[in-house]
Structure formats: structure tokens, C-alpha cells
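This structure is in C-alpha cells; I'll ask about it shortly.
Heads up, one of the protein chains got dropped from this complex, but the rest are sitting where they should.
Up next, chain A:
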């Protein structure tokens, strides 16, 4: 066996896309399937340089539809596989993602959000929240980690493979073009050196033994004949998802206990919000911050008491309310006043948040 790609720990200064490639390598990923689209290209670039040295493989497919479905095929063969995409590519890949939901295929998808709708920009947005969480004809039975830093890109890419294979739901690392292209410091590590055991993978097809003699054949399908038959299947999927949810749901908070205004955001916008809370606190304003790390499942139970206690809420996001829809759904019935900063496809600074909060009190 080839040497471990990362021995122990290493402090590095690199782009987010490079971080994702190293994380996949460290997570013992076998195959990446992918199709070029900005801003995720360098995940493929680094993977194709690193993978052959460690007996891992890559296939550049004809489009994102194919990248999604080859990934599903590879996973059903029992290998740790992933793909990465963005924007219109995420749109095309929804079809494979819905098959992964229905058939419990533990595929991992890295999404580096770019501007939308349509081709838009190749740079940045948080406009793929609805699509990544609830896309395609399905019920959003997906795990979605919204990362905010290179360290999180590394940590949660590794975690995604373990969550996917432990619970068998498609799992997403939701980054963005800023995280993809920016360079910053990160500690990359061998998961084992941190006591992280990679969850074993296993084939869903191509099992040992003669089917029909030694065992039943694996007959995997996503088509059903009657409403009742489908209802039972989807109910089981939802039950399994809801059983998993409390075990994996994640969020983080800052200074929420006595906060008059709680800022709600996710992903890279959290960094502006953290800075804003620091500045506001320094100015004597009681501001706090709540950030879901998993957008699916959503930390509803953790958020509700905080939102109930706060005098006001401020939702901040680089889209026209996609995140706000998830939040308001979770807060149904509460009457805490809520204001928003919606900047579709645009970055948000701490100053904007500070000024807004000051205007709210």
C-alpha cells in the first residue's frame, strides 16, 4: 500500500479547492468523477495530480449529469467516491442526487456556490442553498454542511464521507467561490492521527457468492408501482432521516445569552457576523450570533429558545432569502421581530452588519 498521503499534521497555506482535494485524499477516497465548472475546477486539478501517486483514480465525464451518476455507480460498487460542482452544474446534478436520496447512496458532493440564476457569475454567492438542500423531485433527505473556513472545508469534507457511509444519505459540503479560491492557513492531518476512524465502505452490488444460490441478488430500484407502495418507502426514508438528525445536527453560537439582537447566518457570511458581534460588543451593543453548520438537518431545537429570548433577529445572507426560508420555517409561531440583509451574489462585510444592528436598536 502506498504511504499515507498526509503523515500526522501539517500546517499549510492553500486555496479551499486544494484543501478539498487533500481532505478527500486523507479520507481515503478511491475515485473522483467530475466535470469542469468554475469555481470548483482546482479540486479536480489537485486531485488529478495527487491521486495517481496514491492509487486513486479520476474520470472526467461528459457533463455533470454523468459526473453525478458515475459517482453513484462507483459508490454502489463499494468505493468512497465524490464529485464537485457549482451553479448550473449543481442544477444538472440534481437528478443523480435525487436517485442517491431514494436509493440511500452514500455519495459525497462538494458544492462551491457561484452566482445565479443561470450562468451569472463564476465568483460567489449563497444562492444554491435551496437547490442543495431541497433540489430535485424529493424531500430534501440530504445532509448539508455549510462551511465558513478552510479548516472547516478540510474537517467537514472528511466528516462527510463518514456521515454518508454511516447513515447512507447523500452528503454535501456547501462552500462558495470565495472559500474555493481564497488562500488561508489550514492544518491538514491524517484523520487517524486525530482519532478519526474512517467508516468502512461496502458494495451494494457485485457482492460475493452466486446470486440465487448462495444469496439473493441485490435488486436495487427507484421505481414503484402504486401510491401506497411509494408512500411506505418514502415514510421509511423520512423515519431514518429523522432518527439520524439529532445525532448529526450541528450549529455554533456566540454571545447569545444576553443578546438583544441575534444575527442569523451561515457559511462564510458567519465570519463577517463574528467580526460584527465583536465590534458591537466593544461598542456596548448586546449582539449575538447563531450559525447552523448543518443546513440539513437544521438545528431548530437549538435555535428556537435563542430566537424566543432575543429582542430582535437579523438574517444575513448572500441570496434573496433562501436561508431565511429555512429559518422562518423553524421559527413558526414565534413573534420575535426579524429584519434581513439580502445581497444575492454579493459578499457582506462586518460594517454593513454593524450599521444594520445599530439601526435596529
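As a convention for this text, contacts are C-beta pairs under 8 Å (C-beta built on N, C-alpha and C of every residue); 3 or more make two chains touch, one makes a residue touch a chain; residues count from 1.
Everything that follows uses one rule, which is that contacts and distances are computed from a predicted model.
*Asks:* Assign the chain not included in the display its UniProt protein name, restricting the answer to "Cytochrome c oxidase subunit IV", "Sulfate transport system permease protein CysT", "Carbon-monoxide dehydrogenase large subunit" or "2-oxoglutarate synthase".
*Replies:* Spelling it out: the chain absent from the display is recorded in UniProt as "2-oxoglutarate synthase".
*Asks:* Can you tell me which of A:17, A:40 or A:71 touches the chain that was removed from the display?
*Replies:* The single option touching the absent chain is A:71.
*Asks:* Out of A:62, A:200 or A:227, point to the residue that touches the absent chain in the complete complex.
*Replies:* Only one of A:62, A:200 or A:227 touches the chain omitted from view, namely A:62.
*Asks:* Which listed residue (A:218, A:238, A:283 or A:361) would be found touching the missing chain in the intact complex?
*Replies:* Of these options, the touching residue for the absent chain is A:218.
*Asks:* Please give every residue of chain A in contact with the chain that is not shown.
*Replies:* Residues of chain A in touch with the missing chain: 30-31, 33, 57, 59, 61-63, 65-66, 69-79, 81, 95-96, 99, 203, 205-207, 209-213, 217-223.
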